[in-house]
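In what follows, a single structure is set out as structure tokens and then discussed.
Only a single protein chain was left out; the remaining protein chains are all shown in position.
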Amino acid sequence: MESDIKLIDDNGKRLDGRTPDELRKIKIEAGVLHRAEGSCYLEWGGNKVMVAVYGPREALPRHTQNPLRAIVNARYNMAAFSVDDRKRPGPDRRSREISKVISEALEKVILVDKFPRAAIDVNIEVLNAEAGTRCAGLTAAGVALADAGIPLKDIPVACAAGKVDGHVVLDLGKEEDNFGDADLPIAISPRTNEILLLQMDGHLTVEEFDKALEMAINGCHIASGIQKKAIMDKYQNATEVK
Amino acid sequence: MTITPSIKRDYLSKLAEQGKRADGRTFNEFRKIEIETGLFSKAEGSAQVKIGNTQVVAGIKILIGTPYPDTPESGVMTTAAELIPMASPDFEAGPPREKAIELARVVDRGIRESKIIEVDKLCLEPGEAIWMVFIDIHIIDFDGNLFDASSLAALAALHNAVIPIERSRSDLEKLQEKFPSVKKYLEEHPTDYPLPLKEPPISCTTVKYNNALMIDPALDEEEIAEARLTVATDENGDIRAMQKGLNGSFTVEEIKKVIKASIDNGTKIREELYKSVGK
Partner (left out) sequence: MSQEKREIVIPSQLLGDTGGNKAGRGTFVENGKIYSEMLGILSKRSNCINVIPLKGRYNAIEGDFVIGIIQEAMASSWLVDINAPYPALLHVNEVPWDVEFGETEKYLNYGDSVMAKILQVDVEKKLQITLKDRNLYKIRGGHITYIEPSKVPRLIGKKGSMISLLKKYTRCRIFVGQNGRIWIDGDEDGVAKVIYAIRKIEKESLAFGLTNRIEELLRKNIKDVQ
């Protein structure tokens, strides 16, 4: 869809005032729910997501059990009121696909061999959506998994890069997502820079892709620092008494 | 499924015999209630309510739609509730089952039948275009008493809701070309304005176990409850909705006691609600 909006001006300033390599504001809180074993509330730009982790627990129905390892069930869902046009409740095809790629990304960093026949259930609920919900969701899931005491090789983190008006930029905002030329969400294991999730749509030359990938990885590392601080804040405070 | 050990059941029953509750509350006492509104920018209205550790989030979407044929000048409201798996190890993903459906319908009736939303003020063009109000309730942390938490979240979100003239401007302008009444409407309402509401009834739920009545049941108490009664009362102390659940029974005396406790607590909760929405 063509638009007359200029997404990035001649000085490289984007619609929301950011520079091409600047992330939106991220705020993370760990351990916010009472029932769930691990949880996280995250704000990324205008995105607001809540994640709850249950497990490891017996995988049911029994036929889904893997005798050698735990299965990871990530469920990504958008609340009906999270978008401009109300979304009908229930998973649609987009949500199912996102759930699948997130599950696969998480499986790589969870030490699943320790829990044969078990399931680790990750519930990602998007309460307010503003471009980049799957990255926000996965990043929050990383914190919730650590908060649940699940053994991990690394805390996974995600971030997207893209192209608008011919410029490669980090962390697409909502207009950029709607009217931009390319979108590249990725998730990494920050300790090793291994790519756990990668999707792309739009049009990029190989050079643009390399640049976008590098930018997204850098964005991931910044978000990773915020994740780790959120976990430490929650538990460090526990050593002091109010 | 989380199993309640029979010992716990016996312990709570024994406490009830002595007029006590596990968390030290009296029979007529609610847990701490916290209400926050306006959290989600995409929703036309939103709220988060905590009753003890139970947490519920509600969002209001207001969109242009077509009226039902038998009420051509009336706006439309629907209520949906999701017991999402996040809230409890026992909630399963999937289409709503009876619990979620009953919850949504009871909350819906409480709002609809008491006519809190002035649906006759939501007409754009009779028979053609009206405002539709969608109430979506998400339970995110479950520690008992979903009825009251959901109903309160829905009410708080409604009090926070605005008719989205700005967001719908292009659709409204198209409509105004066809229907002069829409033009008049836009002149009267040039920008976003609060959803027209009347005084809300407040819902209070009581459970019965071992012949004791407990208001605002925590999860432990709900697990051993034999019968449950939800009563919604308005600012005049009149009854607007009731629902009895579970397979136990109430005596007439007990029902009267529950109604009185619901009126008393309803008043207190209504004050909390008004305080948090700035009324």
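Think of it as A and B in the order they're written, each chain with its own count starting at 1.
Following the convention adopted for this analysis, a contact is a pair of C-beta atoms (placed from the backbone, for glycine too) under 8 Å apart; a residue touches a chain by one contact, two chains touch by 3 or more.
None of these values were measured; they are calculated from a predicted model.
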Which of the chains on display does the removed chain touch in the whole complex? A, B
Using the definition of touch stated at the top, determine which of A:E43, A:D147 or A:D171 touches the missing chain. A:D147
Can you tell me which of A:C40, A:V101 or A:A118 touches the chain that was removed from the display? A:A118
Residue in contact with the excluded chain [from A:G45, A:G162, A:P190 or A:G219]: A:P190
Where the missing chain touches chain B, by residue: 3-11, 14-15, 18, 20, 22-24
Residue by residue, what part of chain A touches the chain that was omitted? 37-38, 55-58, 67, 111, 115-118, 146-155, 189-191, 228, 231-232, 235-236, 238-241
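In this section, only the chains that are shown with their structure count from here on.
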Take the average of all CA coordinates in chain A, do the same for chain B, and state the distance between these two points in whole angstrom. 31
Chain B partner, complex, touching residues on chain A are 33-36, 39, 46, 48, 50-52, 54, 57, 75, 77, 79-86, 89-91, 121, 123, 125, 127-130
Per the touch rule above, chain B residues touching chain A in the complex are 39-43, 46, 53, 55, 57, 59-61, 63, 80, 82, 84-89, 93, 95-96, 134, 136, 138, 140-143, 167
